[in-house]
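As you look at this complex, bear in mind that one protein chain is not there, while each of the others sits in place.
Each chain gets a letter, A, B and C, in the order it is written, and its residues are counted from 1.
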Amino acid sequence: MTRSAGWLSLSVLAALCLLSPAARAQNKPRARDLGIPFDGTAGPLNAITDVRGVEVGHSTLISGEGKRQVGFGPIRTGVTAILPRGQQSSSEQVFAGWFSLNGNGEMTGTTWVEESGLMEGPVMITNTHSVGTVRDAVIAWWVKHGQGNQPWSLPVVAETWDGYLNDINGFHVKPQHVFEALEGAGSGPVAEGNVGGGTGMICHEFKGGIGTASRKLDEKQGGYTVGVVVQCNYGLRHQLRIAGVPVGREISENLVWSAETGSIIVVVATDAPLLPQQLKRLARRASLGLARNGSISGNGSGDIFIAFSTANPGAGNSTGLVQLTMLPNDRMNPIFEATVQATEEAIINALVAADTMTGADNRTVGALPHERLRQVLRKYNRLREAAKN
Amino acid sequence: MTRSAGWLSLSVLAALCLLSPAARAQNKPRARDLGIPFDGTAGPLNAITDVRGVEVGHSTLISGEGKRQVGFGPIRTGVTAILPRGQQSSSEQVFAGWFSLNGNGEMTGTTWVEESGLMEGPVMITNTHSVGTVRDAVIAWWVKHGQGNQPWSLPVVAETWDGYLNDINGFHVKPQHVFEALEGAGSGPVAEGNVGGGTGMICHEFKGGIGTASRKLDEKQGGYTVGVVVQCNYGLRHQLRIAGVPVGREISENLVWSAETGSIIVVVATDAPLLPQQLKRLARRASLGLARNGSISGNGSGDIFIAFSTANPGAGNSTGLVQLTMLPNDRMNPIFEATVQATEEAIINALVAADTMTGADNRTVGALPHERLRQVLRKYNRLREAAKN
Amino acid sequence: MTRSAGWLSLSVLAALCLLSPAARAQNKPRARDLGIPFDGTAGPLNAITDVRGVEVGHSTLISGEGKRQVGFGPIRTGVTAILPRGQQSSSEQVFAGWFSLNGNGEMTGTTWVEESGLMEGPVMITNTHSVGTVRDAVIAWWVKHGQGNQPWSLPVVAETWDGYLNDINGFHVKPQHVFEALEGAGSGPVAEGNVGGGTGMICHEFKGGIGTASRKLDEKQGGYTVGVVVQCNYGLRHQLRIAGVPVGREISENLVWSAETGSIIVVVATDAPLLPQQLKRLARRASLGLARNGSISGNGSGDIFIAFSTANPGAGNSTGLVQLTMLPNDRMNPIFEATVQATEEAIINALVAADTMTGADNRTVGALPHERLRQVLRKYNRLREAAKN
Partner (left out) sequence: MTRSAGWLSLSVLAALCLLSPAARAQNKPRARDLGIPFDGTAGPLNAITDVRGVEVGHSTLISGEGKRQVGFGPIRTGVTAILPRGQQSSSEQVFAGWFSLNGNGEMTGTTWVEESGLMEGPVMITNTHSVGTVRDAVIAWWVKHGQGNQPWSLPVVAETWDGYLNDINGFHVKPQHVFEALEGAGSGPVAEGNVGGGTGMICHEFKGGIGTASRKLDEKQGGYTVGVVVQCNYGLRHQLRIAGVPVGREISENLVWSAETGSIIVVVATDAPLLPQQLKRLARRASLGLARNGSISGNGSGDIFIAFSTANPGAGNSTGLVQLTMLPNDRMNPIFEATVQATEEAIINALVAADTMTGADNRTVGALPHERLRQVLRKYNRLREAAKN
């Protein structure tokens, strides 16, 4: 089940020769590199950072092994920061909208997103029991760097639960890790798998974590980009479908759960000039990408999605009148399709990137075995034999 | 209880000499004319039609008397049409938002308002059992006059229940009444009381119906206008407060209900350039104006509110990119205050305008007695002795 | 493209020998009979009527041919009625919840469903421009048969748009058709395809319409049944996936639309004792079943879902205290999975059942070709060769 040594089979090696830039940056293949077929045209990095201005940073905490001692580890967790307008303009608001497909989770700040249509500052993702620390640390960071629009702050912080591998009740995420994720954020390729908030996550009973993908519309559709980041931690094995293929039923060993205990956070970014109610529509579409991979959005799942637009730089101005540009609803279908596709692919990217991990109490969660996956896709005539991005 | 003869007391006569233009048009006093104090500055007509472009039309059905025979009457009902951009541009969409304070009622078309942020065509108000007829008749009217933005139509039609005075199960509203309300719509003063959809309505156990009011912001606040129309049919007597005075406890005779069975529809119009999520905020504020008059929004009440903005004439364009203007959230407080105030006053205007009515089964619902009301206000030191607009 | 003659290939004939009872009742194969693989265990009828007490009735209007003359036809439309507790107890309320995935459509009565948690009377489905007629006719039917819980009625009526094949602006659905659907409702197999409200519908650019399916949980999961009815009218061809197979890319001829103009209504019934907020969760799951078949929930789509529970027969009592039974949230996962699966299958059942139809202006929409579909499934190793229920 582990992929530490054996996964570099010949066919995967062949695939690696054709790796996309982002994959080479991570020195490992991404889903497309393995020959998984996806619809639509990805952006240059196939990452949320294809949306100009968006920056992503991770702080990854991995230490200790063996038996869990609450407060001492082992630690398998972290923080991921997504800055809509980058560090240079972190308090410049963006239009945003959110949706909860199944609300067994937390995303702070959403009441004001819903009311105002605006989001100020980053989207942060961490583990369930560190949401508070991360939230207040974002405020502390703002206090240090100069305030935003109001004298108070309502940061957006989301989570999934990593208590299977991580000493989650030890509260190991500290303000310094939040600052690290924020200050380390950048454009360019986005690290995937066991990084940042995704470090200790589990998806369809394989190792999960952070994944990203993007779509670039053609010029007739406006030439817009849609980018997605997921922190995926949901699902039972038997439910997993990849490119429509019942992969979870074919690779049925090394299961983790008797009942689902996961979640997924999806962050959708676009440069299309969408208003808040339109961004809610995008957030809802993340459900459809998730469903393509087999999710039933189980009772224990915190499946919470947020979408923002980097267009309309003055959206958050507080004086005068704001001049805006809006894409008509009638032109949104390509953006809906891009959102569904990029969500679908970002999840598979997370599964492909995550490495086998051993954590608390010596529990091991195996990575999705790449070569085995290719065999299954081939069985169902869904492998792109000469895979390239 | 009736006001037919006795209400023209001397003090009211004095008030009438100072009547506002709208009151003179109706040849009866409005709430301000009676000396009821309201906060804020009304527009010239103190009506929703102070918002440029908005037109209102009524079709009023009153016929028959005596014992109710289902299908034969007596008939005390009607239809009111509010056209955001007037008849000349009835298919040009407006940004809109809605809110249900208590959903024991119907407002069709809201699912698309919520999704798109836009409303096409008029807001119609009628009785509960005629919503369907009115809805399809609006489509028929569009079919006749050329379609809107889509090949299908999702009209906005709301209702309150007039079955106490009206043979509601006789389904007396016909398509022709809908066309009449639409085609008779105009700017200028708005008839109040027992007209249009409000014909048979009851409010705080006085005769209710249609009411309107407006507020004009000063230039520093943007100079915007907020106008409100209500069809009010809610409330028990003891709950009624007017200008903070417990009027319902002071005028406690001639009660109608043992339990509340009413509703109120509030339509808010503004020329301020608000986006859909901002208009939802306005719609929610209608609750606060309603509450000032004592409502607890009872279980049987359909308290459903919709707000639209006549700004941004291209809001509904379906091609290219739409250029919009937005008032910042930070500048909305005067508009919130105006909405609360205009809702509060529109309800009292309805009560003041409605005349005593006898309907089905010889049931009579008395009008709010004007002179008595003035006595109560005086008792609580809340009467403006030299009342004028 | 038509299936009138050629579809009874040998392999389909073989499948027909193994037809399920419901399929035999309709004298045509259903999706499973063609060898399409679905997860989960269907109920005896694989229909919403597997939920005890639920009754379904259709009124189908097909007449005229040739050029469209508004008001004269051709007519390809109808009405479908779903009665949660059957005709014998049509005013006994059920707990219910609803969800709008994309709200370019209408479902009346939902404001009260959301507020009260209860639904009284049937769910009706028709064409977009007949919602009003159907709504008021349901009230008329109640007036005739004795009222429900309140002196007013707020019927639930949903729609999709059949204007491509049907003279929708002719308003051909009349109250008598509503009564016919209601009074013809029964338990047992449910007619699918070009019937009732689904008569003129189009799905993924094949002929669509009414479809149904069910799931029966095993006893350890509570033994509950989940049943679904869809009126499907959504989607572009290239998006269609069946059992994960990209069928729409393989069968790409005879397209209908340049842009999506469809919708889907999903009605979910269960005998599991769920509270209103739990039924909203079911309604949301319909999105996931829809997504498995490739929908992106386009801008023009009215994708509106409602779920109800036939358990707790006293849910709508208005006096005393009501004793209820609730399934804990922690036990809902099998019901979520059943809802996703039944929705997925009901849509494919609609596609499989619908026959090629020629309507207004001699437009023809072809049925999904059964044998061709089997070939495509075989190509992707997803055909159950010895198909049976």
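The criterion applied here is as follows: contacts are C-beta pairs under 8 Å (C-beta built on N, C-alpha and C of every residue); 3 or more make two chains touch, one makes a residue touch a chain.
Predicted model only: the values in this text are computed from it and were never measured.
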Write down which of C:42, C:230 or C:275 is the residue touching the left-out chain.
-> C:275
Looking at B:162, B:260 or B:345, which makes contact with the chain not pictured?
-> B:260
The one of A:41, A:150 or A:381 in touch with the missing chain is A:150
Would you mind spotting which of A:133, A:194 or A:225 touches the chain that isn't drawn?
-> A:133
Subunit A residues that touch the omitted chain in the full complex | 70, 100, 102-112, 114-116, 128-137, 139-140, 143, 150-154, 157, 161, 163, 168-169, 171, 261, 300, 302, 304
So that we can see where the missing chain sits, which residues of subunit B does it touch?
-> 101-102, 239, 241, 243-246, 259-260, 281, 284-285, 287-292, 295-300, 329-330, 332-333, 336-337, 340, 379-382
Contact footprint on subunit C, counting only the chain that is left out = 114-118, 149, 273, 275-278, 281, 315, 317-331
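Everything below uses one rule, namely that only the chains that are shown with their structure count from here on.
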Chain at the geometric heart of the assembly (C-alpha centres) | C
Farthest chain from subunit B by C-alpha centroid distance is chain A
Between subunit B and subunit C, centroid-to-centroid distance (C-alpha), Å | 38
From the C-alpha centre of subunit A to that of subunit C, how far is it in Å?
-> 34
Separation of mean Cα positions, subunit B and subunit A [Å, integer] | 48
Any chance you could list the residues of subunit C touching two or more other chains?
-> 102
